[in-house]
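All remarks here apply to the structure that follows.
Of the protein chains in this complex, all but one are displayed in their positions.
Moving on, here comes chain A:
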Amino acid sequence: MGSTFLNKLLLIAGFASLAHAAFSAAHHRTYLRLTEQEWNSLPLDLILQTVISLVVVVYNIIEVVGHFKEIRATVDMQQKTWDTLGNFPSFYSFNHRGRALNPGYTPPEKVQ
């Protein structure tokens, strides 16, 4: 549980950082337009921030959302046992000794 909490925290931080990077990029362009400078590319720190926070977000989303399913078809099956595979809920029958589990159960009288 502790690690998913950390992942959630990092995920929020990553999103915040990504939004911050977008905001900074917009801000940078307005600044360039106001100072009438030529626009070539984003400054390196903004690019780095975008890429790193994207990686952080992608990684943590995968950790938070759930576990991956095994891609090999047989691995899921290997865990199964005959106890569960040979059990069919739609064909259950109820006349078995389970009724003795009822607290109010009275055993039938012996037929002489």
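The rule is short, and it goes like this: a residue touches a chain if its C-beta (ideal position, glycine included) is under 8 Å from a C-beta of that chain, and two chains touch if they have at least 3 such contacts; residues count from 1.
Assume contacts and distances are computed from a predicted model.
Missing from the rendering is one chain, named in UniProt as "ER membrane protein complex subunit 2" (options: "V-type proton ATPase subunit a", "Vacuolar protein sorting-associated protein", "Large ribosomal subunit protein mL43" or "ER membrane protein complex subunit 2"). The chain omitted from view is touched by exactly one of A:His67, A:Lys80 or A:Lys110, namely A:Lys80. Residues touching the missing chain, restricted to chain A, are 73-74, 77-78, 80-95, 98-102, 105 (touch as defined at the top).
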